[in-house]
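One structure, pasted below without further comment.
A single protein chain has been removed from this complex, and every other one stays in its place.
Naming follows writing order (A and B), and every chain is counted from residue 1.
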Amino acid sequence: MKSHTEYLTFNTEKRREYINITDEVETALEKSGIKEGIVMVGAMHITASVYINDAESGLIQDIDEWLDSLAPCGKDYRHHRTGEDNGDAHLKNLLLHHQVIIPVTDGKLDFGPWQQVYYAEFDGRRRKRVIIKIIGE
Amino acid sequence: MKSHTEYLTFNTEKRREYINITDEVETALEKSGIKEGIVMVGAMHITASVYINDAESGLIQDIDEWLDSLAPCGKDYRHHRTGEDNGDAHLKNLLLHHQVIIPVTDGKLDFGPWQQVYYAEFDGRRRKRVIIKIIGE
Partner (left out) sequence: MKSHTEYLTFNTEKRREYINITDEVETALEKSGIKEGIVMVGAMHITASVYINDAESGLIQDIDEWLDSLAPCGKDYRHHRTGEDNGDAHLKNLLLHHQVIIPVTDGKLDFGPWQQVYYAEFDGRRRKRVIIKIIGE
């Protein structure tokens, strides 16, 4: 079994941002030389997510509004008694999840026609990391 | 390390449908000959999900109504300005997730007593695919 590990770093300008990282994942896969296996892509933080969906700007705004309707910012969360103000970002992370697993076949991400990998930042304007872990042969 | 890849194809009659695919996943595992490892089962589309829960018809209706209460169809999503009408199906995909990972022990899906694998279609009546990727030994 071979394995390959990479870390991406983000420091977004806005508090919430959605960044297409499909190219970075593909580049890591090429570097790994792995032809059959899986890629795990995961946020290393509890206020950010990695998800797979469409690269359509209207939909990304829909997703952002929908997440904020189900896990609203500005609420008086108990977590804020610690001095934090990001309770909503923790809940958004749980809703979208922090990780995806992508199958690798013939050295490629084995994706359907519209699948793209996104990093979703919910508490940005500081240094955050994503891990890409590839295992296979 | 061994690996095995299969694709299932669906073309549902209804727009939303929930299909038990546990037997198909077990058959793929038998064909693979893999005794220890993991199975990844994932929708290759961004308007469908794969999840693990109970094979109880009342519960499946509960799940369908619950998904539609949290990510309602018929809303005026920004995504619809592209000509699409399936904004809710994208959000339902994000809520349920598109994939599961199942552990394999002694050549069997290492499941608890009630775990069953389901394909959840949110924008059907057309050809959609699921990937089954098994890695192990």
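Throughout what follows, a contact is a pair of C-beta atoms (placed from the backbone, for glycine too) under 8 Å apart; a residue touches a chain by one contact, two chains touch by 3 or more.
Here the structure is a predicted model, which is why all the values come from computation and not from measurement.
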| Of A:L8, A:I34 or A:A71, which one is in contact with the hidden chain? | A:A71
| message | Just to verify: which one of B:E30, B:D54 or B:D85 makes contact with the chain not shown? | response | B:D54
| query | Of B:L8, B:L29, B:I46 or B:V100, which one is in contact with the hidden chain? | reply | B:V100
| remark: Touching the unshown chain, chain A contributes residues 1, 3, 5, 38, 40, 42-46, 70-71, 77-82, 87, 90-91, 93-95, 97-99, 101, 129, 131, 133, 135
| Given the full complex, what residues of chain B touch the hidden partner chain? | 1, 36-38, 51-54, 56, 58-59, 61-63, 66, 70, 95-97, 100-101, 103, 105, 110-115, 135-137
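Just so it is clear, only the chains that are shown with their structure count from here on.
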| said: Centroid from C-alpha atoms only, then distance chain A to chain B, rounded to Å. What do you get? | reply: 20
